[in-house]
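Yeah, one chain of the complex is gone here, protein chain that is, but the others are all in their spots.
Here the chain labels run A and B in written order, and each chain numbers its own residues starting at 1.
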Amino acid sequence: MFRYVLRRVLFFVPVWLGVATAVFLLVRLSGDPAVAIKGDKAPPEEIEKFRRQEGLDRSLPVQYASFLADTVRGDLGWSYRTDRPVARDLADSFPATVELTLLAMTLAVACGVALGTVAAVRRNGPADAASMVVALIGVSVPLFWLALLAMKGLGEGAGWFPVGSRLSAGTEFRPLTGIYTLDALLRGDLDAFSDAVGHLVLPACVLATVPAAIVTRMTRSSLIETLGKDFVRTARAKGLTERAVVIRHALRNSLVPIVTVVGIHFGLLLGGAVLTETVFGWPGLGKYTVDSVLRRDFHAVQGALLLMATTFVCVNLVVDVLYGFLDPRIREGYEEGR
Amino acid sequence: MIHVRTTTAAALALALVLPLGGCQRALPPAAAIYARGADSKSLDPQAVDDGESAKVIENIFDTLVAFAPGSLEILPALAERWEMRPDGLLWTFHLRKGVGFHDGTPFDADAVVFTFRRFLDEAGPSLPPDVPYGPYYRGPIASVEAKDAATVVFTLKHTYAPFLPNLCMFAAGIVSPAAVKAGGGKAFGKNPVGTGAFRFQEWNPGEKKITLVRNEEYWRGPAALARVVFMTIPDNNARLSAFRAGSCNWMDSPNFEDLEACRKDPKVRLWSAPGLNVGYLALNTLRKPFDDARVRRAVALAVDRKKLVEALYFGAGKPAVHPMAPGILGYDDSVKVPAPDRARAKALLAEAGFPDGFDTELYAMPNPRPYYPQPQKIAQVLKSDLEAVGIRATINPVGEWAAYLDAVQNAKHPMCMLGWTTDNGDPDNFLTTFFSAECAQPGPGALGVSFWVDPRMQDLLRRGEREVDAGRRAAIYREALALVREEVPLVPIAHAEQFVLSTRGFEGFTVQPTGDLFLHPVRPVATE
Partner (left out) sequence: MREGAAALGRDRRLRALLRNRGAVAGAALLLVLALLAIGADALTPHGPRTVDLERVLEGPSSDHWLGTDDLGQDLLARLLHGARISLLVGAVSVGIAVAVGVPLGSIAGYAGGWADTILMRLTDVMLAFPSIVLAIAIVAALGASLTNLMIAVGLVTIPGYARQVRASVLQVKAEDYVTASRALGARPLRILAGTVLPNCLAPLLVLATLDYGVAILEAAALSFLGLGPEPGTPEWGKMLADSQNLFSLAPRVVIAPGLCISAAVLAFNLLGDGLRDALDPRAR
């Protein structure tokens, strides 16, 4: 087991290096950052001064080395758009995305498992067909359109939910972890908690739609397969109620592929978060990335892309380890084949 | 299992219901929570030139003279009265007595001199990192001196008509010398001390929130508002949502599409005034075929301004006929908005050698501006108008504002959309910006993106700047406007109104044509 984990962790390093290189090259490819930042009113001397300041006049390999060294030390540069260190911007926006994606994932899994179970149990019936149609639509509908409709219809239009920020403006709230709902609970501030939840509901529900659809389909197929297995027939023969059979036995064994699906589609969730946050104005990592890219704020783009990719790779690592833990066959297969 | 499930369901339901009660929480009375699109850059009057900084600065600092609410008339402020020597080169200001800064130090002539030295000096510990409006003051002012504790004398290098309006600008806000000396010129922007209606309490850069509290010793009398909080919500829609949800009770720059709904909403009060701005289509005279005046005239004849404004400004705009806002000195009322004459446009093009028209590019900015609420759509309409006379333009939506300015300032465009909002309500502020030789050179900082430099215009500009008699000045500018109509270096498109929204519980506010924000006169009133 330990060897498995170790190999997975070691594998992480070259991938991360590759990611960092890719980010570095991508940003340099977008044209001269000096002109992008200073371009609007700067005389040539200003641009030169900027280049020297930022070390853009050094050779590419030297810039790369210092970029890596700085990043590892935690110095991610300065954001010209927000006028703050990028590291601070990321520290502020990252928990917002974590909060949103965690809630969305929870909703997606809860809904998806429930719907998928119903579909599997009442296979080929109307409930099954309905669930599958809904799931199919869920993966076909453009997320930003759903977000737009929800925002305009339910948020701004009907005014049922506050949108556009994480808390109502004018609230005096000092965050702890950055996850406002959690912080509010930790401080016993129920007003702030309900306010934070209110702002969170709509974006989280919208973000949850695609993963919910995927989890539904996954649960259905996985459960159908499990329900056909011998041990289930045995359980039924023993006289257990259908509900006990399905939930206590079949579902539990179907969880493994569901866990994998969650891990694999985490990237989808992050991508979805980018669009959802932009439409709702949710100040998370996704919105920060888009805003920085559109404004060519190159330090911020580097930092945001790096953080996003690193998070994704870490989540995959965790899922792989979890998977190996849950299913010993994977561990062995991995050590042999790869 | 069942218990767990019902409890979870109940918790979820509760979590959904609670916020609905939470939204309608009432805000503390006598506080204005003002939401705007971006955070201020600095609160040092001499250090900035952007509107978001100006809004806050105007409530912390006072100027020697000020515009009357809602007009361009100049009234006494920190100066009670003033005289100009007949040759126009010496101005004497008699200061109000008994005024104090927020830090307790007295306001006197030394403070005025100190403030203006920040413009005139090249270096020194009291200077901010950058003085963008420096040229407006350094240019004409030779020296400033305190004759006595309550008298200040300005000596000018030449007669300068915009001198008094420039003193009304937020950039001329009088700062506390003691505070600047104590903290240093560079740090003053984060810890401003002035004489204004509100004193600075706190600036939270993470939340982009600035808090001001009432100055109880204000010389105009204490404000009715006890507290003002400026908060930042960049997205227009999000800002309106927050306003509707009660998170803020003031906001500016609503989307023009939302104006109708706001007008009809009984809970919303819409404050508006014509904006002293102009949006125009600049023709790059350094590039063929726009070096030919006939082609430029053809463009002016092709564009249907009235229809464009009717369709895309949602009732909050006026078609423009001069590159200067109505109400400014020298504006020629007798000229009406011309109707498009496509036949004549085609004839002119044929004369200039383009019987079949030609292909070109139209640069359009990516983000809304005060004078162009929907620039990309306006560009599409312009493109369609031009196609009708054979000019086939592709729209180049340069990706983002800084890059856009960079491109047009370096003359990369054949045609581009741009605009201007005046800083001081003076005609010179418009025309010099577009047509003076300094501003119309390609390069960073260029403001006249037609790059049209005509000796007749240069002469008119110079005379207009120095003519102190209002009547003669107006005549000079009317001549300049006529020249623009003849040579068409740019085609004025529209003027847009400015809007500020508040909830019903406020009175006494006026939208300033120059875009300044003064919250001192605002009074909270009872509503049902």
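Rule of thumb we're sticking to: a residue touches a chain if its C-beta (ideal position, glycine included) is under 8 Å from a C-beta of that chain, and two chains touch if they have at least 3 such contacts.
Please read all numbers here as calculations on a predicted model, not as lab measurements.
Contact with the omitted chain, checked across A:L103, A:V197 or A:V293, is made by A:V293. If you put the hidden chain back, the residue from A:L26, A:L68 or A:V319 that touches it is A:L26.
Within the set B:S71, B:S272 or B:Q376, the residue that contacts the chain not displayed is B:Q376.
From the options B:S42, B:T63, B:N215 or B:N237, the residue with contact to the chain not on display is B:N237.
Interface note for the absent chain: among A:L167, A:A235 or A:A309, the touching residue is A:A309.
On the side of chain B, the interface with the absent chain consists of residues 236-237, 255, 257-258, 260-261, 304, 307-308, 310-312, 364, 366, 376-377, 379-381, 383-384, 394-395, 397, 399, using the contact rule stated above.
Contact between chain A and the absent chain runs through residues 14-15, 18-19, 21-22, 26, 29-31, 136-137, 139-146, 148-149, 152-153, 157, 221, 267-268, 270-271, 274-275, 278, 286, 289-290, 293-294, 296, 301, 305, 308-309, 312-313.
Assume only the chains that are shown with their structure count from here on.
Mean C-alpha position of chain A lies 40 Å from that of chain B. Across the complex, chain A meets chain B through its residues 35-37, 39-43, 46, 83-84, 88, 92, 151, 155-156, 159-165, 168-170, 191, 194-195, 197-199, 201, 247, 280-281, 294-296.
Partner chain A is touched in their complex by these residues of chain B: 1, 15-16, 18-23, 25, 27, 33, 35, 41, 205-206, 229, 231, 233-235, 237-242, 244-248, 399-403, 405-406, 409, 443-445.
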